[in-house]
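Every protein chain but one is kept in place in this view of the complex.
Entry: chain A
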């Protein structure tokens, strides 16, 4: 997909481009940069200052107890939630705002939609469109949003379904597919927009154990192809094998970040140790 190499974290601390800067993954510039991101629902503070960087081609896995704000953080990245404080850049663009004269201006609905096109999202509960076949699900956004001719979109969609191993299910409705197959269609649907970044929110936790593997395999292949990914997951095996970095979140803050090997083998913080002892 995006032809960027595996940029490893811990390289040069890059400059955030301003909100109006040109797009395209410049080398050395983070794909996602989060500075002190805060989010609250009413009086409930869910995110209390998240500082993170994800480099192009990096696979970042996020773990943490329920309610720690993992999903909320992912949803902030594609502006499904508005952040209350801090700054968030994707691919050099400020998410949801334009900074002009030291002031933030909200983006118009169409501009937010345009930003989201570069970000694919895969949900825990698949959220496939049940009134469309697998093929139509994958074609929908390219045709409706990117205005690609149907024939061309169909060709691309067939290729994508093949890529996730579901070429023979193109004409099935979601209700006729297993959970694992539905999630793979959902991944193909997100990839159809040719995103620069993919967000996965517990993509395998609604699946029967024997179906988890097929979805992880597709994600692994995606990582090998150089896709930048943020994956909220409880699959420690996947994190260790595929992840470039691992983040442990708790209570709305990043408690610990490092390579998966480090964090899983010698967690530095007590809270991380407690969590890992429960899930491993």
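One rule holds in what follows: a residue touches a chain if its C-beta (ideal position, glycine included) is under 8 Å from a C-beta of that chain, and two chains touch if they have at least 3 such contacts; residues count from 1.
Keep this in mind: contacts and distances are computed from a predicted model.
Missing chain, UniProt protein name, picked from "NitT/TauT family transport system ATP-binding protein", "2-oxoisovalerate dehydrogenase subunit alpha", "Polysulfide reductase NrfD" or "Amino acid ABC transporter permease": "Amino acid ABC transporter permease".
Listed residues A:141, A:158 or A:253: the one in touch with the omitted chain is A:141.
Here one chain is not drawn; of A:70, A:116, A:169 or A:257, the residue touching it is A:116.
Looking at A:78, A:182 or A:272, the residue that reaches the missing chain in the full complex is A:78. In the full complex, chain A touches the hidden chain at residues 78, 80, 109-110, 113-114, 116-117, 119-121, 123, 125, 127-132, 140-141, 144-145, 173-175, 189-190, 193.
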